[in-house]
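With one protein chain held back, the other chains of the complex are shown just where they sit.
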Amino acid sequence: MADLPTLLRNLNTTMRADDNWGTPANYIPELAGINPAQFAITVITADGAVYSAGDCDTRFSVQSITKVFTLAIALGRSGDQLWSRVGREPSGSAFNSIVQLEREQGRPRNPFINAGAIVTTDEVLAGRAPRDALAEIVQFIRTAAGSEDIHINEAVAASETQHGHRNFALAHFLASFDSLKNPPDMTLGTYFHHCALEMTTTQLAQSGRFLMGAANMPKLISTARVRRLNALMLTCGHYDGSGDFAYRVGIPGKSGVGGGILAIVPGKASIAVWSPGLNRYGNSHKGTEALATLARQMNWSIF
Amino acid sequence: MADLPTLLRNLNTTMRADDNWGTPANYIPELAGINPAQFAITVITADGAVYSAGDCDTRFSVQSITKVFTLAIALGRSGDQLWSRVGREPSGSAFNSIVQLEREQGRPRNPFINAGAIVTTDEVLAGRAPRDALAEIVQFIRTAAGSEDIHINEAVAASETQHGHRNFALAHFLASFDSLKNPPDMTLGTYFHHCALEMTTTQLAQSGRFLMGAANMPKLISTARVRRLNALMLTCGHYDGSGDFAYRVGIPGKSGVGGGILAIVPGKASIAVWSPGLNRYGNSHKGTEALATLARQMNWSIF
Amino acid sequence: MADLPTLLRNLNTTMRADDNWGTPANYIPELAGINPAQFAITVITADGAVYSAGDCDTRFSVQSITKVFTLAIALGRSGDQLWSRVGREPSGSAFNSIVQLEREQGRPRNPFINAGAIVTTDEVLAGRAPRDALAEIVQFIRTAAGSEDIHINEAVAASETQHGHRNFALAHFLASFDSLKNPPDMTLGTYFHHCALEMTTTQLAQSGRFLMGAANMPKLISTARVRRLNALMLTCGHYDGSGDFAYRVGIPGKSGVGGGILAIVPGKASIAVWSPGLNRYGNSHKGTEALATLARQMNWSIF
Partner (left out) sequence: MADLPTLLRNLNTTMRADDNWGTPANYIPELAGINPAQFAITVITADGAVYSAGDCDTRFSVQSITKVFTLAIALGRSGDQLWSRVGREPSGSAFNSIVQLEREQGRPRNPFINAGAIVTTDEVLAGRAPRDALAEIVQFIRTAAGSEDIHINEAVAASETQHGHRNFALAHFLASFDSLKNPPDMTLGTYFHHCALEMTTTQLAQSGRFLMGAANMPKLISTARVRRLNALMLTCGHYDGSGDFAYRVGIPGKSGVGGGILAIVPGKASIAVWSPGLNRYGNSHKGTEALATLARQMNWSIF
């Protein structure tokens, strides 16, 4: 194996040397105000070793990355029945597009676009009070990460509630097709809150260990399901940039508009990277570049 | 002129002889429960004479027909500036489609589809309390109809608020493009309430007299604007069945899902027809048939 | 009646005084090379009087305006059966859009968008040799115009055949849904040729007299059908600018990318206007402005 600590140190240096940081998400003030010139990466290998570089102790809003965990929980609760409510195909359109939803009568294309994640959140909610569903989601992530010090940023959740008109539109649109089991406002409240979770790259990489499917790693779901989550992350994990990410990086991953990406090298590594500036697909610009470089240097492409 | 009272009497008989009444709107219980086997028509000619047949004293929910009045008010308040917020083209899709709204970045195609009427309602609301905007709308219609006995059915408005997920989706979608000036819930509240107005065909035909543009009729807006409202009713007044209505009936009209249609013969007549069963475009089935027959018999096509 | 000769003379002066001529169609060299600073108008009133101003003896490519005549012929041959192959609704999209055709499985929205006109041409072709169908179309138009001196510009037809990839795409797309009865190349050949007819505004206004539905005018089709053609021209005659034309001008009309417009004032006048520069909808810029002015001055709006 190449010298991972050196690679990460060099990666951190290289990333910071380039002035093009991309643009942070600007749809809520809490995310728009962030300093884009930040970068962090943490890699955990199959033997449990943890390697980090950059701002790896800074907490950031994980946003859509939680869709991986809520999907794992929803599949655990409902099994393959979940797939009657949401598909498994790349969407071919932007993460918040509503067009597909009209054409396909309220069944979102996959659980990683917003509409699909609202449906999986609705499945997890299951008639409970939002705080109970949130407790389950947070506990799942804390267990995965092996850390109790993971929390929801209430200001971010409140701001999403206030400014998230597109998500309200998606939820009500789903409801108009009877695609939600809970009142849209309750499902959305749960959704906004789990998206507002904050983690460091160290915590996020820890929380992804169970997706390595490796012998000594935490086993939260079956190996078959681990593989399927990875497959979904590869085909749908980066919105309408998923094909490009697969082509250039070649490993499963899930991005969030907070600038984080959780990437998995099956059997070998769990990687968390963070840099708040986004590329035109809405995925972390430097995060994507760093993963492309690292995957090439480590020969980690699954292809 | 043909013998209008006899024509209307025969029309009423013919319409009731045919068992195919269409299907009432079923998206809210208040409309779904109605007996479809009802029919009413009122014609007011340019000399002010009123001719009716059928259930012309039964009140029904005028629904989208109020979009004509709110448009007249919005144009009165804002003039042609309104057209920066909403277009004047037929939509080429269903009345509640959201696809066009995504493609055209939050600018509805015309003021008679739901999204467009939400925007004109938002223009009328103009930062006021909903009850003040509603007072203006109701007063405009009462003045047009020459009757104070026109009221909002609060149960219908409440039911729309509870079940109108598609309209909530449209409003939040508009808000996500900054296409609303007021909070979506306030604009929608105003919208649901003016759609819940109830009238008889007699009242509705009276309220449409100003659109005849005739000498002795009430003059609420300029003649130029009357013509333009009629043009919009002809091209966009029956959702995605507007072309068919123009082809078969040949006069401007605006339908509502309550089964009413207000139709105008420029210079000659204001017609209100009502039958709650709808055709596949969401327009009154018998109402459309009756207007086609009447326009042919009276030689009222504008073409 | 206002003094029509004076109005037209002034209109011609006004139009030429403004430097904004719009942009001629540029998809084939034969149309792109034209001098945009040209304007002609001819009005024929119900008494048969002919009034012209500007370049009324200059021949221009009538292009899509022939769709009105092929539709009249197709309806004459097949009656209402034609409507199983093509709709009567405004398209809500550009004249050459293929999206609607996929969504609605090969049935064009109306006979005035390209796909719809290809279908009506296919109906007129009816298994014959293209030259026989063309002979019928040209003869219909010559009879309507009362002039044998109307001809197809073969160079324009050939250029369309060479450059008309979008129309080839539409024809083959229709064929893939079994929506054409003749081989696509034969239907398209016929289509390109009738679109390449050339007329002066005088000839074009003459050819539209039968659409006035007036007593002393040539009667080529039934009065009921005249009305329906006018209705279609009003709702669909200016592509995705039809609503705007109805709103601003208020009379039925059909435009062509050659810069011509044929407009009808039912019972009163047939108008041909020409100026080769187009507006953003692909309709003659000055032609539309001139018709708006004239309709207002003559009080000719049908609304």
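Here the chain labels run A, B and C in written order, and each chain numbers its own residues starting at 1.
Keep this in mind: contacts are C-beta pairs under 8 Å (C-beta built on N, C-alpha and C of every residue); 3 or more make two chains touch, one makes a residue touch a chain.
If you're wondering where the values come from, they're calculated on a predicted model, not measured in any experiment.
> In the intact complex, which of the depicted chains does the undisplayed chain touch?
Spelled out, the missing chain touches these shown chains: A, C.
> Of A:232, A:262 or A:291, which residue touches the hidden chain?
Only one listed residue reaches the unshown chain, and that is A:232.
> Looking at the full complex, which residue from C:21, C:69, C:140 or C:173 touches the chain that isn't shown here?
C:173
> Which one, A:102, A:240 or A:289, makes contact with the chain that was left out?
The single option touching the absent chain is A:240.
> For chain A, which residues touch the unseen chain?
87-93, 100, 109-110, 213, 226-228, 230-232, 234-236, 240-244, 246-247, 250, 252, 266, 301-303
> Taking the full complex into account, what residues of chain C touch the chain not shown?
So the residues of chain C touching the missing chain come out as 97-99, 102-103, 165-166, 168-173, 175-176, 184.
One rule holds in what follows: only the chains that are shown with their structure count from here on.
> Based on which chains touch which, is the overall arrangement a line, ring, star, complete graph, or other?
line
> For the two copies chain C and chain B, is the contact made of the same residues on each side, with over half of the numbers shared, or of different residues?
Comparing the two copies, chain B and chain C contact each other through largely the same residue numbers, since over half are shared.
> Going by CA means, which chain is nearest the middle of everything shown?
That would be chain B.
> State, to the nearest whole Å, the distance from the C-alpha centre of chain A to the C-alpha centre of chain B.
Taking the mean C-alpha position of each chain, the two centres sit 46 Å apart.
> Please compute the C-alpha centroid of chain A, do the same for chain C, then give the distance between them in whole Å.
55
> List the centre-to-centre spacing of chain B and chain C in whole Å, with centres computed as mean CA coordinates.
Those two chain centres are 32 Å apart.
> Residues touching two or more other chains, restricted to chain C: which are they?
none
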